[in-house]
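Every protein chain but one is kept in place in this view of the complex.
Right after this comes chain A.
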Amino acid sequence: MKIQAYRRANGRFGIRNHLLVMPTSVCATATAERIAALVPGAVSIPNQHGCCQIDSDLSLTQKTIVGFGKNANVGAVLVVGLGCDGIQASAAAAEVAETGKPVQHIVIQECGGTLKAIAKGAELAAPMARELSMQKREECDISELIMGLECGGSDPTSGLASNPTIGYASTKLVDNGGSSILSETTEVIGAEHLLAARFDDPVQREKFLSLVKAVEDRAISLGEDLRSGQPTPGNKVGGLSTIEEKSLGCMYKAGTSPFTGALDYAEGVPEAHGLYFMDTPGQDIDSITGMVAGGAQLVIFSTGRGTPTGSPIAPVIKITGNPETYEKMPDNIDINAGRIIAGGATVPQIGEELFDMMVEVCNGGMPKAESLGHHEFGIYKLTGTF
């Protein structure tokens, strides 16, 4: 199956052609945002970390922002560092440059302050943006697509209608040679035995199970009650009672494909195609950010209660299984799987509709979150700031 997309030097393709202005730390974020605002076609990411972090978190931050730079939806990158921050701009730029895409970097302290850095950054970014604007979409095979699967603001309709619909579309993508990522380790607790049985490789199966156990053990070691955070207040009002119930509904997003492998947060999806699991938190923004850093060019997001979330560089398609939510939030929801519950439609019917929309969005059509300018970004934190 073919789509029209932007071919990259490393053989991957992007369904968008962003110029990313990438701050290596929170100290560079405001400057990066102002450079991006000066250059049409440029986007920035509101990085809140990258300074005074200890090793595990610092490397996770670097992996995440570099992953955004490497994502095939990004055609060129301007890295902005402060100078004394934990992640050096030159190192981050060198990593992104491995993809073969144009990369430049500036350091605010070397430029002589905010205003001079903004001027220098815009001077470098504008020609890169012009260059990207000339690039044409080419015919690419959908087997090169990596899709992130997400659910948020869940209610029982998510497990009964919208997640099975996503599962249908994910299975169809994998059958066509593409890749999907199931995520949100917290929301696997209680369903891990069913998913583990679908890993052919015993090493990857063990890794998957250890990721789930680590999250549960972390909640236990803190002496806290996981119930204080999961399900969320909105999940409970909607009718979800326990994390197990939520997880069993969440996992329908994974369709029926076997699992190829288990990935760490923001880890790049390997060349081998298929269904992957990625270790991310249940918090939607951090979870989507991890999958996009791992290479996802497109995200499919189901919601019961309604949520506006998008991503700075990947289009996010919204689907709800709750007919009332579809009526109440027409600004935000693209696909109405509520017809499965209220109108006698079938999962394959709505699944085909979703798949058609995925192809349309790959070809450049904007889903609602993208058209509204939603570009939420957040990096998973393992420890704290020191």
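We take it that contacts are C-beta pairs under 8 Å (C-beta built on N, C-alpha and C of every residue); 3 or more make two chains touch, one makes a residue touch a chain; residues count from 1.
What we mean here is this: contacts and distances are computed from a predicted model.
Its record in UniProt calls the unshown chain "Altronate dehydratase", which is the match among "Heavy metal translocating P-type ATPase", "Altronate dehydratase", "Sugar ABC transporter permease" or "3-methyl-2-oxobutanoate dehydrogenase (2-methylpropanoyl-transferring)". For the chain missing from the display, the contacting residue among A:241, A:346 or A:363 is A:241, taking the whole complex into account.
Considering the whole complex, the residue from A:1, A:342 or A:359 that touches the absent chain is A:342. The chain not shown here is touched by just one of A:33, A:85 or A:155, and that residue is A:155. In the full complex, chain A touches the hidden chain at residues 155-157, 159-160, 186, 189-191, 194, 215-216, 219-227, 230, 236, 238-239, 241-245, 248-249, 304, 322, 341-342, 344.
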